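Missing here is one protein chain; the remaining ones are kept as they sit in the complex.
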Amino acid sequence: MHDKTLTQLAASLKSGEFSSRELTAHYLQKIEKADGKLNSFITVTGEQALKQAEAADNARAAGDKGLLTGIPLALKDIFCTRDVKTSCGSKMLDNFIAPYDATVVEKLNAAGTISLGKTNMDEFAMGSSNENSHYGPVKNPWDLNAVPGGSSGGSAAAVAAGLVPAAMGTDTGGSIRQPAAFCGITGLKPTYGRVSRYGMIAYASSLDQAGPMARSAEDCAHLMNVIAGHDVRDSTSVARGVPDYTETLNAPLSGLKIGLPKEYFGDGLDPEVESAVREAVKVYESLGATVREVSLPHTHYAIPAYYVIAPAEASSNLSRFDGVRFGHRCKDPVDLIDLYKRSRAEGFGEEVKRRILIGTHTLSEGFFDAYYTKAQKVRRLIRQDFLDAFEDVDVLMGPASPTPAFDLGAKKDPVSMYLQDIYTIAVNLAGIPGISVPAGLAGGRPVGLQILGTHFAEAQLLNVAHQYQQATDWHLQLPAFAEEHA
Amino acid sequence: MQWETVIGLEVHVQLATRSKIFSGASTAFGAEPNTQACAVDLGLPGTLPVLNEQAVAMAVQFGLAVHSDIAEVSVFDRKNYFYADLPKGYQTSQMYHPIVGPGAVDITLEDGTSKRIRIHHAHLEEDAGKSLHEDFMGMTGIDLNRAGTPLLEIVSEPDMRSAKEAAAYLKAIHSIVTYLGISDGNMAEGSMRCDVNVSVRPQGQEAFGTRAEIKNVNSFRFVERAIAFEVERQIELIEDGGSVVQETRLFDPERDETRSMRTKEEANDYRYFPCPDLLPVVLDEAYLDHLRGQLPELPADKRERFQNELGLSAYDASVLSASREMAEFFEEVHHVCGDAKQAANWVQGELAGALNRENLSITNSPISARQLGELVSRVVDDTINGKAAKQVFQALWNGQGENADEIIDAKGLKQVTDTGAIEAMIDQVIAESPAQVAQYRDAEPDKRGKMIGYFVGQVMKASRGTANPQQVNGVLKAKLDALV
């Protein structure tokens, strides 16, 4: 079962080939057997999952025609789940049993899917390697010496290893697309506001967006049909009709205009990654697409702008973790300030502290205009780059990351880690959707092709990705780890 | 040296919405601790704010009432600081683009003149919770029921020059918000609180002195007292060669003084930035027109109309328009009886006195405006005289009848205006009072006027108060003089 896509599993459940209980038990066993090596889950909710699976089987027997009824999934531990620990990868929330479900979780439950548990992640979604988790790093199933990427590293590794058919991730600067690329799976970051953020623990509110991580674009389309849409509890979610994302998957690509941003093929790009991406572009040409070079002139300012805006928002978003109403509280505080300072110092890890300090500094008196206001102006320029490009082309293509997955512990310096996100970060600043699809290997590690569209172009991205996956089979290749632990 | 006081007020008005500004939790006062603090109010991880349309409408109504420019685009910002009763570590407020722009309020001073106080702006924000300092094993308890209650902070220009002006301004704001129905204005429950900025400068100097901010003053009286103390303190300080420090002070009503709030911290740095969880609030002209159309007549307009159209004195007009409840009561009495002056006299005289004695507000009056109106109309149409009217009022107050007519009938208080009947009573009184008649006859003519009182009293008594006193007077005088 582990080599089947979510779409195939749904068909099997429908035909009665196996029950959801059998399927769920199968994945739980695999997690049990293999996750000791990967560390992709923080919490496995086996008992609850089996109960949900039985309920799904009963519902199906009673005539429930829901396509995803009985499909097991995993949730990044950033989504609040009622009565289940929701840690966000942090010691701060190690004792936090969420009292409510995130909207995304509610929607997935309503669609009949089963949650196997909560996946590991960089603390508060801050990181590009999943090494910043309180629960230890996650290993890449393609090479246990390599990182899975981050921050949704647990979700990516679990799907790649066949421990779960699909998982939910979140993406603030590349946290779905980069780990999807590193682990050889398909990950979609929707347009900002397309999926509700309610119940998703905020890192940087104007950049965060949830999305599906799965084996194929088609799988992602099915999940988008469930999670996309307006939520009255999230002011920033968009009240706009949601298409059936599966309907246009097979639209032909003849005449598709592809733009290759020249800034995405410059210095620092691994040659093997580059050639894999160029090969993929050739596949598109063979499908009738035309290709031209475009420019996104402010690309190199995306990382500096991001490291002002995201930490600023984060410094404020993370103030609620003060040891008063939930979360870690230090022992024997002498006064209120001591309670705050020690609870937070003990509860947060190094990278989180760095970003809180940067954000606090750049927002403080005397620096606000030079940093925050400036970064917001640059943000407009970056968005305009994309909007201008989409005047001329339908989609943009390039690598999701300049290199394949790097080794655990290889990037000690925060800035060199940040620079890894050069191709993904601008997308969040602009709020546009992006998808990463497996497009080959470099040094035995997966390469992700990133496809970008204009605001609300998810259906088109899924169509473009799906057509590639009809013509190639990179997305079906599994790491040896998955076979060994089958 | 002559000193001039300069005062500016920041008034925080709790808006009378049913639910909170960013959540669906109730704003009702007095619930058990933390039973009205929902996930959003507690700042639980992952929760998000959604703006209450009524809070916006109320802010705009206030803006329209004080002739402000309403911002086409307003933006919520986060004010970042840590405090025990501030759940998220920031207060959602409006720093850079408030919803209500510059406006003005006219206040009436004691000498009857009016003065214009400019409003700098008013902005929406969320209230914090409450710290309870009773001893919980040496700890402070936090109740977040109030967290997220919508506040409109109304910031004046430093246009006030005395404690009296500040109090008059505060009363004017109170009157406007209660007229609009956007707040219950209950200062005891904290629905209206104010921060007072006070400074002094030598008379004639243009530059402002250094100001002190007195936080959280919660009654009209305290505002006056806090300012009076603070002004004296500052003048003394300067005259003794010291200087005023810009600081936050607290007013202690028990000791009648302000004192410095020793802050453990250096100057605050609130790191305001636009709240990324909320989008710009955009209001169009049609929306403003719609709300403009719903504005009630405001106190200033009412006062003017009472004076100009109803012919009330400036004093009466001002008292009767001070609160919406009072004004509505008066207008109903007037509507029923048709005589504005009589209506004003009765509302401010007999009714206000009775309410005062029993410590009731006009909304809890045992006599309804309609009942009072009917009673007054019986005075106006001469059905009863003033004395009988007071009896009827007392009976209505005690619930001894549904309406004035019923009581008038039951007690037989209808005024006797039949000249024949009055003459008969007078003849009888004269016949039964030979001694008094003799005195009257023997008195100097200019003393007789006073002596007639006795006879009037007897006749009224004989009529059980129902005879028309003017008539009795006239006929008596004629008959007694005929005997001279």
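Every chain is named by a letter (A and B) in the order it is written, and numbering of its residues begins at 1.
Just so we're on the same page, contacts are C-beta pairs under 8 Å (C-beta built on N, C-alpha and C of every residue); 3 or more make two chains touch, one makes a residue touch a chain.
We adopt the following convention: contacts and distances are computed from a predicted model.
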Practice task
Assuming one chain is omitted from the figure, identify its UniProt name from "Formate dehydrogenase subunit beta", "Sugar ABC transporter permease", "Aspartyl/glutamyl-tRNA(Asn/Gln) amidotransferase subunit C" or "ATP-binding cassette domain-containing protein".
Solution key: "Aspartyl/glutamyl-tRNA(Asn/Gln) amidotransferase subunit C"
Handout entry: Contacts of the hidden chain among displayed chains
Key = A, B
Exercise for the section: Could you tell which one of A:Asp35, A:Asp122, A:Glu218 or A:Asp322 touches the chain left off the display? Expected result: A:Asp322
Handout entry: Touching residue (missing chain; options B:Thr5, B:Ser19 or B:Ser365)
Key = B:Ser19
Exercise for the section: Sort through A:Cys88, A:Leu429, A:Ala465 or A:Ala482 and give me the one touching the missing partner chain. Expected result: A:Leu429
Practice task
Quickly run down the residues of chain B that touch the omitted chain.
Solution key: 17-19, 23-26, 32-39, 42, 44, 50-56, 75, 80, 82, 84, 131-133, 136-144, 250, 261, 269, 271, 274, 276, 278-282
Exercise for the section: For chain A, enumerate the residues touching the unshown chain of the complex. Expected result: 95-99, 191-193, 206-207, 232, 235-236, 238-239, 298, 300-301, 303-305, 307-308, 315, 319, 322-327, 329, 333-342, 344-345, 348, 353-354, 356-358, 360-362, 364, 367, 370-371, 373-381, 383, 413-415, 418, 428-432, 455
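As a convention for this text, only the chains that are shown with their structure count from here on.
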Exercise for the section: Can you check how far apart chain A and chain B are, centre to centre, with Cα atoms defining each centre and the answer in Å? Expected result: 57
Exercise for the section: Over in the complex, which chain B residues touch chain A? Could you list them? Expected result: 39, 42-51, 78, 80, 82, 84, 87-90, 142, 264, 269, 271, 273, 276-279
Problem - chain A residues within the chain B interface of the complex - result: 79-80, 86, 88, 93, 96, 98-100, 102, 197-202, 204-206, 232-236, 312-313, 315-316, 318-322, 324-326, 336-337, 340, 360, 363-365, 368, 372
